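Below is one structure, written out as structure tokens; comments come after it.
Excluded from the complex is one protein chain; the other protein chains are retained at their positions.
Labels A and B are assigned to the chains in the order they are written; within every chain, residues are numbered from 1.
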């Protein structure tokens, strides 16, 4: 049975367990003189039965689904004849994709060795039996769990306390998922990064000024692994982010100041949703706009001015990224400016300061730490932004500060290296994870710093 | 807490609720029959008037907060505004340097003149007005800058000093007048927010007089201070009354009695009685004033 169909089945079983549990608790209560002689309400006995029916079954289902693919793959590959046994992880993924393609019919059986065809039949069989076993196991566990909980319904058991304790543990597990996610992120990048540094020295990666992972043409070529110096990528990322911040910070900050200090409530009511709309536009749309409208416009404009501009200039990507970040800067600044106590405004105005003097000399300095925090968050966002640069910035890793040149960024390279067919062990693929690690560390540092600055600022006025 | 003093708040939303509070307060208490509209007993008028205020009415939206007040404030006098919470004394005070302007729904009617010039003349410059009529607030509100920069702020924005030394002189002079110089002269660069509450309030007074205003409005300047700090501020007010016209809103009748020459009693937006301070506290003319000072309500 498909897992998608198995879920509704579990739900049905859970409902049945609930109903039976409810009935049994009432039945037990009846001879005692009604439900007030039970330790808990019938609902809690029923809920407990339902929980014991559903929870273990769902856990087993999740685990099965999680490990099924890997186990079957290992079994299938392991059963291949010796000459077809892959000797590297890259070969393994190649063989595996052949097998799955044959199994799904995407690849005709005529083009592959018979052993592969055999393996693909085995794959199909294993998958079928795995599904059957999974269905049986999950249903058995659900029924058994529900039945045991049903049996244990007794007037002296305080089902409410037990139910609530379990529920609280579930809630805790959900909150703990945040830690698990962070751990997952760290582990998913750290292993591949360590392997990458086994192939390419860390110093070359961190300080090398040339990036060309695609250059290997022949295996025996000098530097066949290409060059993996991340400096040009980092500089490219910073260049585009800097352009974005040049657009976003003044525009976002001035909009926020105007909205907070000058605008009528009516104007605020109109402008704020419009700015929020700018924030709600998906990044792929900005990328489309940057690549197909802004970039040609800029190279046309530069040509008209007698300048040489690349068709994928850093300026185009940066400008559009700046527009994307405007609402981010403005809403964070807005919060911060509104947190400046009104008494400071009154104090300044009562001395005869004009409104702009009050803003420039009192409110802005007072809000500066918070605004800096907001800007740091915006920078972290610009650095991690992917789609705009994937679509509008180039792939050429030029080490330049000229905004009309084409540059590439860390995120662009991660996408380029990982999209499409990959060999899993090559330095190329591993480099993407090393870049991911770099990105994660940089943005994490920025975020922690920014959140710290903002929190300190809030404490100041609380 | 009186009407607009609560506007020392943190954000726009709260700024708006402040006015709502004032509106709801005014709504809750219907005018009593004992007060005749626009009628004040005692001596509301003076010959050498700094402020000449006639038939002043203030509205928050549809609600009237000030009901036809006429009053003269003489040059170099200290006048105290007293009255129960929500009686409009702070609202009235804030009309005098147009601090009510920043509240969108607030409208002021009537004739308000400073030295014979209309305060609410559309051509009237509010910046210039506020440079002449300074204000000290309920809660000390030093800017998050150094002590020196706080005092120098006003002279700087108005361009009152041409040289650094002139500015230094203004700062020293103002701090001396505020009786703060000896306490802070060694740490002028220290942040003002690190001072004690009483010092902060005296700093705010120094900041206000650094622009040499003609009038200083004080909106319950001691309500956030302890008795010792209050005594110091009151001493300061007595000293300042030599050179400034001071209008002080206070909750404490003792304070009004100690510092002011004249006292005005407000009730539900009406100005009930104005008289010499001694008279108000010894032989009030109006029965509402008497009820208030004898503590029958407040």
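Just so we're on the same page, contacts are C-beta pairs under 8 Å (C-beta built on N, C-alpha and C of every residue); 3 or more make two chains touch, one makes a residue touch a chain.
Just so we're on the same page, contacts and distances are computed from a predicted model.
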| field | Identity of the absent chain, which is to be given by its UniProt protein name, from "Phosphate transport system permease protein PstA", "Arsenosugar biosynthesis radical SAM protein ArsS", "RNA polymerase subunit sigma-24" or "Transglutaminase-like putative cysteine protease" | value | "Phosphate transport system permease protein PstA"
| message | What shown chains come into contact with the chain that's not displayed? | response | A, B
| remark: Out of A:25, A:98, A:135 or A:283, only one touches the absent chain, namely A:283
| Thinking of the whole complex, not just what is shown, which of A:23, A:157, A:206 or A:418 touches the missing chain? | A:418
| task | Can you work out which residue in B:50, B:145 or B:158 touches the chain that's missing from view? | result | B:158
| field | Residue among A:390, A:427 or A:453 that touches the chain left out of view | value | A:390
| field | Option from B:36, B:104 or B:125 whose C-beta touches the chain left out | value | B:125
| said: For a quick check of understanding: of A:377, A:407 or A:453, which residue touches the chain that isn't displayed? | reply: A:377
| request: With the missing chain put back, which residues of chain B would touch it? List them for me. | output: 125, 127-128, 131-132, 157-160, 211-214, 243-244
| remark: Across the whole complex, the chain not displayed is touched by chain A residues 2-4, 65-73, 160, 164, 167-168, 170-172, 174-179, 181-182, 184-185, 187-189, 191-192, 250-255, 257-259, 262, 271, 274-275, 277-278, 280-289, 291-293, 323, 326-327, 330, 352, 354-357, 359-360, 377, 380-381, 383-387, 390-391, 411, 414-415, 418-419, 424, 432-433, 436, 439-440, 443-444, 447-448, 450-451
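Throughout what follows, only the chains that are shown with their structure count from here on.
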| note | For the pair chain A and chain B, the C-alpha centroid-to-centroid distance in angstrom is 56
| Quick one: in the complex, what on chain B touches chain A? | 7-12, 14-15, 97, 99, 102, 104, 127-132, 134-135, 137, 139, 141-145, 153-154, 157-158, 204, 207-208, 211, 217
| said: So in the complex, the part of chain A that touches chain B is made up of which residues? | reply: 260, 264-265, 338-354, 357, 361-362, 365-366, 460-461
